[in-house]
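Excluded from the complex is one protein chain; the other protein chains are retained at their positions.
Showing chain A:
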(Lines give C-alpha, C1' and ligand atoms only; values in the text may rest on other atoms or scores of the structure.)
Protein backbone atom coordinates (compact mmCIF):
# COMPACT_ATOMS: atom_id res chain seq x y z
CA UNK A 1 0.00 0.00 0.00
CA UNK A 2 1.51 3.30 -0.95
CA UNK A 3 1.23 6.11 1.54
CA UNK A 4 1.84 8.73 -1.09
CA UNK A 5 -0.75 11.09 0.31
CA UNK A 6 0.25 12.57 3.61
CA UNK A 7 -1.45 15.23 5.66
CA UNK A 8 -1.09 18.39 3.66
CA UNK A 9 -0.24 21.78 5.10
CA UNK A 10 2.87 20.79 7.00
CA UNK A 11 5.40 22.59 4.82
CA UNK A 12 3.37 25.78 4.83
CA UNK A 13 3.12 25.64 8.60
CA UNK A 14 6.89 25.16 8.82
CA UNK A 15 7.36 28.46 6.97
CA UNK A 16 5.35 30.25 9.62
CA UNK A 17 7.05 28.46 12.48
CA UNK A 18 10.51 29.45 11.23
CA UNK A 19 9.43 33.04 10.80
CA UNK A 20 7.96 33.21 14.28
CA UNK A 21 10.89 31.59 16.05
CA UNK A 22 13.73 33.26 14.20
CA UNK A 23 15.96 35.48 16.28
CA UNK A 24 16.56 38.01 13.52
CA UNK A 25 14.24 40.87 12.72
CA UNK A 26 13.56 39.55 9.24
CA UNK A 27 14.98 36.15 8.39
CA UNK A 28 15.96 35.41 4.81
CA UNK A 29 13.10 34.92 2.42
CA UNK A 30 12.52 31.22 2.19
CA UNK A 31 12.35 30.90 -1.57
CA UNK A 32 12.50 27.13 -1.56
CA UNK A 33 9.84 26.73 1.07
CA UNK A 34 7.43 28.99 -0.72
CA UNK A 35 8.04 27.23 -4.01
CA UNK A 36 7.40 23.83 -2.41
CA UNK A 37 4.13 25.01 -0.96
CA UNK A 38 3.05 26.43 -4.30
CA UNK A 39 3.83 23.12 -5.98
CA UNK A 40 1.88 21.26 -3.36
CA UNK A 41 -1.07 23.56 -3.95
CA UNK A 42 -0.88 22.92 -7.66
CA UNK A 43 -0.73 19.16 -7.19
CA UNK A 44 -3.72 19.08 -4.85
CA UNK A 45 -5.67 21.30 -7.19
CA UNK A 46 -5.03 19.11 -10.22
CA UNK A 47 -6.14 16.00 -8.35
CA UNK A 48 -9.30 17.74 -7.30
CA UNK A 49 -10.06 18.94 -10.80
CA UNK A 50 -9.63 15.45 -12.18
CA UNK A 51 -11.90 14.02 -9.52
CA UNK A 52 -14.55 16.69 -9.92
CA UNK A 53 -14.72 16.15 -13.65
CA UNK A 54 -15.17 12.41 -13.14
CA UNK A 55 -17.96 13.16 -10.69
CA UNK A 56 -19.64 15.33 -13.29
CA UNK A 57 -19.74 12.44 -15.70
CA UNK A 58 -20.64 9.65 -13.28
CA UNK A 59 -22.67 11.34 -10.53
CA UNK A 60 -21.05 9.13 -7.92
CA UNK A 61 -21.04 10.93 -4.55
CA UNK A 62 -18.90 8.52 -2.59
CA UNK A 63 -15.67 10.45 -3.12
CA UNK A 64 -17.09 13.71 -1.87
CA UNK A 65 -15.33 13.71 1.56
CA UNK A 66 -11.97 13.34 -0.21
CA UNK A 67 -12.78 16.31 -2.40
CA UNK A 68 -13.76 18.29 0.64
CA UNK A 69 -10.55 17.37 2.44
CA UNK A 70 -8.42 18.48 -0.48
CA UNK A 71 -10.31 21.73 -0.68
CA UNK A 72 -9.71 22.39 3.02
CA UNK A 73 -6.00 21.61 2.51
CA UNK A 74 -5.84 24.07 -0.40
CA UNK A 75 -7.40 26.80 1.71
CA UNK A 76 -5.04 26.01 4.54
CA UNK A 77 -1.93 26.25 2.37
CA UNK A 78 -3.15 29.49 0.89
CA UNK A 79 -3.82 30.92 4.33
CA UNK A 80 -0.37 29.98 5.62
CA UNK A 81 1.36 31.48 2.60
CA UNK A 82 -0.60 34.71 2.79
CA UNK A 83 0.02 35.01 6.52
CA UNK A 84 3.76 34.49 5.90
CA UNK A 85 3.87 37.26 3.31
CA UNK A 86 1.70 39.54 5.41
CA UNK A 87 3.86 39.14 8.52
CA UNK A 88 7.00 39.89 6.53
CA UNK A 89 5.45 43.00 5.01
CA UNK A 90 4.42 44.16 8.49
CA UNK A 91 8.01 43.85 9.64
CA UNK A 92 9.25 45.70 6.57
CA UNK A 93 6.93 48.57 7.42
CA UNK A 94 8.35 48.83 10.94
CA UNK A 95 11.80 48.84 9.31
CA UNK A 96 10.91 52.09 7.59
CA UNK A 97 9.92 53.72 10.88
CA UNK A 98 12.93 52.46 12.80
CA UNK A 99 15.79 52.66 10.33
CA UNK A 100 14.72 55.50 8.11
CA UNK A 101 14.44 55.52 4.34
CA UNK A 102 17.52 53.36 3.72
CA UNK A 103 17.75 49.72 4.73
CA UNK A 104 21.07 48.48 6.12
CA UNK A 105 22.90 46.14 3.75
CA UNK A 106 22.70 42.91 5.68
CA UNK A 107 18.97 43.21 6.26
CA UNK A 108 18.50 44.00 2.60
CA UNK A 109 20.08 40.66 1.69
CA UNK A 110 17.35 38.84 3.56
CA UNK A 111 14.61 40.42 1.47
CA UNK A 112 13.54 39.24 -1.92
CA UNK A 113 13.18 41.62 -4.86
CA UNK A 114 9.42 42.35 -4.59
CA UNK A 115 9.88 43.07 -0.89
CA UNK A 116 12.54 45.68 -1.63
CA UNK A 117 10.14 47.27 -4.10
CA UNK A 118 7.44 47.16 -1.44
CA UNK A 119 9.74 48.99 0.96
CA UNK A 120 10.50 51.67 -1.62
CA UNK A 121 6.85 52.14 -2.48
CA UNK A 122 5.94 52.36 1.17
CA UNK A 123 8.67 54.94 1.71
CA UNK A 124 7.34 56.94 -1.21
CA UNK A 125 3.76 56.80 0.06
CA UNK A 126 4.87 57.84 3.51
CA UNK A 127 6.84 60.76 2.11
CA UNK A 128 3.88 61.89 -0.01
CA UNK A 129 1.60 61.64 3.00
CA UNK A 130 3.93 63.61 5.20
CA UNK A 131 4.20 66.27 2.52
CA UNK A 132 0.46 66.62 2.19
CA UNK A 133 -0.24 66.42 5.90
CA UNK A 134 1.79 69.53 6.64
CA UNK A 135 0.23 71.55 3.85
CA UNK A 136 -0.93 74.38 6.10
CA UNK A 137 2.60 75.19 7.22
CA UNK A 138 3.90 75.23 3.68
CA UNK A 139 6.16 72.23 4.08
CA UNK A 140 5.45 68.67 5.18
CA UNK A 141 5.70 67.46 8.78
CA UNK A 142 8.13 64.71 9.53
CA UNK A 143 6.05 62.09 11.29
CA UNK A 144 9.08 60.07 12.31
CA UNK A 145 10.25 62.99 14.43
CA UNK A 146 8.98 63.86 17.87
CA UNK A 147 7.63 60.44 18.74
CA UNK A 148 7.45 61.59 22.34
CA UNK A 149 6.32 65.10 23.29
CA UNK A 150 9.45 67.27 23.35
CA UNK A 151 10.39 69.00 26.58
CA UNK A 152 13.03 71.42 25.35
CA UNK A 153 14.22 73.08 22.18
CA UNK A 154 17.89 72.11 22.47
CA UNK A 155 19.37 68.88 23.76
CA UNK A 156 22.76 67.78 24.95
CA UNK A 157 24.15 64.87 22.96
CA UNK A 158 27.28 62.79 22.90
CA UNK A 159 28.57 61.23 19.74
CA UNK A 160 28.90 57.44 19.81
CA UNK A 161 30.85 56.95 16.62
CA UNK A 162 32.65 58.92 13.96
CA UNK A 163 30.02 60.37 11.70
CA UNK A 164 31.85 63.21 10.00
CA UNK A 165 30.31 66.55 9.16
CA UNK A 166 26.71 67.39 9.92
CA UNK A 167 25.03 70.53 8.64
CA UNK A 168 22.29 72.21 10.66
CA UNK A 169 19.38 74.13 9.19
CA UNK A 170 21.03 77.50 9.63
CA UNK A 171 24.14 76.35 7.77
CA UNK A 172 26.33 75.69 10.77
CA UNK A 173 28.68 72.74 10.28
CA UNK A 174 29.26 70.40 13.20
CA UNK A 175 32.06 67.88 13.14
CA UNK A 176 30.84 64.70 14.83
CA UNK A 177 33.76 62.77 16.26
CA UNK A 178 33.50 59.90 18.68
CA UNK A 179 32.86 60.96 22.29
CA UNK A 180 32.43 64.64 21.50
CA UNK A 181 29.54 66.43 23.21
CA UNK A 182 27.30 69.01 21.58
CA UNK A 183 24.31 71.15 22.39
CA UNK A 184 22.07 70.93 19.36
CA UNK A 185 18.47 71.74 18.36
CA UNK A 186 16.29 68.78 19.06
CA UNK A 187 14.28 68.69 15.88
CA UNK A 188 17.20 68.16 13.56
CA UNK A 189 19.13 65.83 15.75
CA UNK A 190 16.41 63.41 16.83
CA UNK A 191 16.77 61.12 13.86
CA UNK A 192 20.49 60.71 14.58
CA UNK A 193 19.76 59.76 18.17
CA UNK A 194 17.25 57.15 17.07
CA UNK A 195 19.83 55.72 14.70
CA UNK A 196 22.29 55.31 17.54
CA UNK A 197 24.87 57.73 16.20
CA UNK A 198 24.27 60.21 19.00
CA UNK A 199 23.27 59.59 22.57
CA UNK A 200 20.94 61.88 24.47
CA UNK A 201 22.38 62.90 27.82
CA UNK A 202 19.97 64.25 30.40
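Here is the rule we use: a residue touches a chain if its C-beta (ideal position, glycine included) is under 8 Å from a C-beta of that chain, and two chains touch if they have at least 3 such contacts; residues count from 1.
We adopt the following convention: contacts and distances are computed from a predicted model.
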{"item": "Listed names \"DNA replication complex GINS protein PSF3\", \"WD repeat containing, antisense to TP73\", \"Mitochondrial import inner membrane translocase subunit\" or \"Succinate dehydrogenase C subunit\", matching UniProt entry of the absent chain", "value": "\"DNA replication complex GINS protein PSF3\""}
{"item": "Hidden-chain contact residue, picked from the options A:28, A:63 or A:102", "value": "A:63"}
{"item": "Touching residue (missing chain; options A:54, A:94 or A:181)", "value": "A:94"}
{"item": "Residues of chain A in contact with the chain not shown", "value": "1, 3-7, 9, 13, 16, 19-20, 24-25, 62-63, 65-66, 68-69, 72-73, 75-76, 79-80, 82-83, 86-87, 94-95, 98-99, 104, 106-107, 148, 151, 155, 186, 190, 193-196, 199-200, 202"}
